[in-house]
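Excluded from the complex is one protein chain; the other protein chains are retained at their positions.
Chains: A, B and C, in written order; residue numbering restarts at 1 for each.
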Amino acid sequence: MQYVAGIDVGSTQAKGVILDEQGNVVGEALLDMETNMGTAAERVFALALASAGIDADAVAFTVATGYGRYRVTFGDLQVTEISCHARGAVAAFPATRTVLDIGGQDTKAIRIGPSGEVVDFAMNDKCAAGTGRFLGAASFALELPLSELGPLAMKATTPVKITTTCTVFAETEIIGHLAKGRRPEDVLMGMHQAIATRCASLVRRVGLTPEVTFTGGVSRNEAMVALLQEVLGMPLNVSPRAHFMGAIGAGLYALDNARAGRRSVRVREAIS
Amino acid sequence: MMLVAGIDVGSTYTKAVLLDEMKTVRGTAVRRSGYKPAAAAAAVYDDLLASAGVTKEEVTYIATSGYGRYMVPFRHTQITELTCHALATKYHFPRVRTILDIGGQDIKAVRIDEQGRVRAFRLNDKCAAGTGAFLEKTARYLGLTTRDIGPYALRSEKPVEISSVCAVFAESEVINHLAAGIAPEDIIQGAIIALAGRSVQLMKRVGLEPEFALVGGMTQNPAMVAALEAKLGAPLHLPPRGLGQLNGAFGAALLGLRRVEKLLAEGQPIPAPGGNAMGGTGVTRVRRWSAWMPEQKVMPRDVPAALGATG
Amino acid sequence: MTAPYPVLEGVDARTAGQRLINQWLASLNTAHERGQPVAYVFVMGNAVEILRAFDFALVFPEINSLQTGVRKASAEFLAKAEDFGFSPDVCSYVKADVGLMLSNMQHPSGVTMPMPDLAIASSMCNVYIKWAEIWERHFGIPAFVLDLPGKRFAHWQAPAGSRQREADTRWVLGQLQDLIARCEQITGRKFDRDRLAEVETYVNEMVRLWIDILAFNRNRPAPYNSMLDGLTYMGVLNAWRGTREGVEYMRLLHREMADKVARGVGRVPNERFRLIFSGTPCYVNMRRLIELFESHGGVFPAADYLTYAAGGLDSAGIFYDPSRPLESLAEVTTLAAQFGLSNHFFSHHTLAQQAKDYLADGIVYHGIKSCRTVATSMADNREYVSTRYGLPTLYIESDLIDPRYWSDAQIKNRIDAFFEVLEQRALLANAS
Partner (left out) sequence: MAIDAEAALMTLLERCHELALRNEVPDDEYPEVIGYFPVYFPEEIVHAAGLRPHALYGGGNKIEVRLADARIGSFVCSICRSTTELGLNGTLRGMKGFFAQPICDAARHMAGIWGRNFPRQMSQLLLLPQNANSPATKRYVYDEYQRLRSELATQVGHEISDAAIRASVHVYNENRRLQRELYGIKRDDPARLSTVEAYLLVRAGTRLRREEHNVILREALHLLTERRVHPRDKPRVVFLGGFCEQPPLEMIETIEDACFIVDDDLLIGQRWILADVPEEGDPVWALAESYVDRSAWSPVQYDARKPKGEMLMQMIREARAEAAIITAAKFCEPALDDQLALAHRLNAEKIPYLVLEFEEKMTSFEQMAMQVETFAESLLFQ
């Protein structure tokens, strides 16, 4: 029995999955980013192996993706997260024609062709960089953990309007609104709406074609999912494994290579 | 004995100082502003009275400052933090002409004259908002607390260059440096040097006239002070121990004292609190057209009729 | 056979080009000692022909600024300008030039740039005019603004003999006459028509060869990379415009490219994807940027930059008529402005056409942080071209020479992804 691995090293988290020969996820692991992406990748890989109950020798091929993909010393091949998220999304929802991924560094909208290939993609322009980080800014200003932002936002009655696209100005804006006595939930909802609006315009840039699949950690924020469905005017596919989509896509690329008979040379050295 | 309070309602912290007529500090208090500045101000004021062991009745005059200066209903007057910093700094260091204040949301450079009057000031360009908050965020990426930043950064041997003006790009740089496996202390020190560079640039824009003083929270960060002095090639005056963060409040209190003395000299009564602004600054008697909302749309061709109605 | 030019002997066109550029820069050092008047001019719409006729030494502040980038010195020059008070949002070419003024004109090339006796700013880029105002204040010389009427809208035409063509040409001619008066007053010399005619003959020859040279890249593999070697070639075209050396150089370049095409030699060893480049280079990281493409077998056979930054004469295949040098200069300058120089604003069709002519697999848009002239509507242009013509496009952002706006990880990420897209397309195309 042979296995493959997909490692997704992002700016805030590292994720790893182990797939079997049929491409089923048999092991997965998620780590908050630490100061060294290389060691984070190795640890998340070890954890994924453990959760799959196999050891490194059983892994035939490893594909690394995400910003830290070149830090994955044991990776056999690097593929960008655009291709990986697309691949993962199509695997989870075969009818996917548009993929949206809100990341810490970049937000991406991807158009998928009939045979599951990436036809076009758009990323936020520089001044909207890290739109995903809006939420980080909000949690910073409100001193709340990320996971509580969505639920709180849902309580909003009269959301504020956040006009800026820039994370830095946004923070000042939040503080201003709070100082004026606006309720935190209304400010938060304003933030969520601002992000949803920007993401929608990014999706329109590649042409909004159903079905739309929403990948990445932010997809666990129900307020954001609800808003996006509203502004895009259609339901979104959200996989319970949404935040593993990049890693799974990477795993599937690894599987292609394994099937093509390519075998990893680096895994053993890296781990032992 | 006369007591005057200065309350500086800042974006992150609210600070208060109580002075007597000899300008001696009778009490101080600090609290996080949170997102209810008015409440924070009230609480801080209570802390202040407690710390000085006095009652509300014993306080003659209250001057507020900081961006929450209008949110304190029991104030006599309000004044901006820049004017306060100028007064306080001139009081501590008569020879200082250029003041730097690195706050959570912005950097301010102020040129003052021998009497502590503001002569020129500049805030960072919006897109160069590499501020205290940026440093705190960088620290969080590195799993450090704001307090550790200074000591930690001092360990750095070869600080990395962080060139971006924009805090968002700079954050990406930090992440990419991490991805490249650079040591955290070198990154945080790089961030500090970058921030110092931008601060000194701002000081140049107001003339860079010596001597120099640093006020605000950053005075507690030895690495930042060192980086700034290196860039300036000159020493920085820091407000006396414990007053660094309180500089704005101290200035407000000084100004309050000045007002009271003036009123007494002119034999006028001390007005009741309620924030009459100096020289009409900040008061809004005029109609706020920006807040006015037309109830229904009017097409241009309707206008002459409408005029008939009014004229 | 023409007289030998040692700088051009026994080296490839790229090296020869760099030599010529350096020779020109060095000559600026001593311009005033030679008693030669100095003119500051820009690459888009500069009436260099007239200045040559008056034997001005030419300083191209744009080239000075981009050279600070090429020589990795831009950061310090930009810092000087920003310390002086310039906003980060101002054109980095302007700021690098201000940095030069604040450094006693000591240019990183080792040249001490001479002060201008005359400065010409065309209206082809509005920043030229603001830049010239900075010179007016700094050097105390009045700027000469050359207002060139360009396109009024995308398909706008002013046919020969039309009232419109006459009006625009009359306007340009009038200003050229003012310029001649200004030159006569500065140099104390009378205007020499024959000299202008001679310069124009050289320019004609250079442009004829240049048009061929651009066309050589329609071959697969492309003999040179527009956005690397091409930049050097164009540098010579600008700095030696209307000179005998310029013509000799273009001949050498022409021979070299013709030979490469004949032998099927390409710039990229294994050319896999041909891409059109839209926008200006990021001179501070250009090698890196090109390497990011060439590592995937991607080459740029064409770039709109090589037209608008090269005077724009090639855009409509227009040439001077030396028998009536001044009138013809006015006519051709007007047409160049319309078809070449003012093209940024309506460039969607031109780009699509280039993609067709140069057998391109896609278009790369390079948005420039501090250049609104090229970058303002690029995203809209991209939208139009990719939906209208179904061409794969990539949009990346950095700056002309400001290293602070180059984020390597982000740009590499986008380029890698773009090539993954192109690969998948190719695969599917072969499959079907």
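Structure notes:
Everything below uses one rule, namely that contacts are C-beta pairs under 8 Å (C-beta built on N, C-alpha and C of every residue); 3 or more make two chains touch, one makes a residue touch a chain.
Only a predicted model underlies this, so the values are computations on that prediction, with no experimental measurement involved.
With respect to the full assembly, the chain omitted from this view is in touch with A, B, C.
When the omitted chain is restored, the residue from C:7, C:129 or C:211 that touches it is C:129. In the complete assembly, the contact with the undisplayed chain comes from A:179, out of A:112, A:179 or A:195. Of the listed residues C:229, C:294, C:314 or C:397, the one in contact with the hidden chain in the full complex is C:397. Only one of A:9, A:202 or A:224 touches the chain withheld from this view, namely A:202. Mapped onto chain A, the interface with the missing chain covers residues 122, 125-128, 161, 163-165, 172-173, 176-177, 179, 197-198, 200-202, 204-205.
Remark: the residues of chain C touching the chain excluded from display are 84-87, 89-91, 94, 123, 125-127, 129-130, 133-134, 136-137, 142-143, 145-147, 149-154, 156, 164, 167-168, 170-171, 173-175, 178, 342, 344-348, 367, 369-373, 375-381, 383-384, 397. In the full complex, chain B contacts the hidden chain through residues 67, 79-83, 105-106, 117-123, 125-127, 278-284, 286-290, 292, 294, 297-298, 300-301, 303-304, 306-307, 309-311.
Convention: only the chains that are shown with their structure count from here on.
If the chains shown are joined wherever they touch, the resulting network links each chain directly to all the rest. Highest inter-chain contact count (C-beta pairs) belongs to A-B. With chains reduced to the mean position of their C-alpha atoms, the one farthest from chain B is C.
Taking each chain's centre as the mean of its C-alpha atoms, chain A lies 41 Å from chain C. If each chain is reduced to the centroid of its CA atoms, chain B and chain C end up 48 Å from each other. Those residues of chain C in touch with two or more other chains are numbered 405, 409-410. Residue positions of chain B with contacts to 2 or more other chains are 169, 172, 176, 179.
Across the complex, chain C is touched by residues 125, 127-128, 163-165, 169, 172-173, 176, 179, 201, 204-205 of chain B.
Taken in their complex, chain C has these residues touching chain B: 75, 82-83, 85, 87-89, 403-405, 407-410. Residues 11, 34-38, 67-68, 71, 105, 126, 129, 133, 136-137, 142-143, 166-169, 171-172, 175-176, 178-181, 184 of chain B are the ones that touch chain A when the two sit in their complex.
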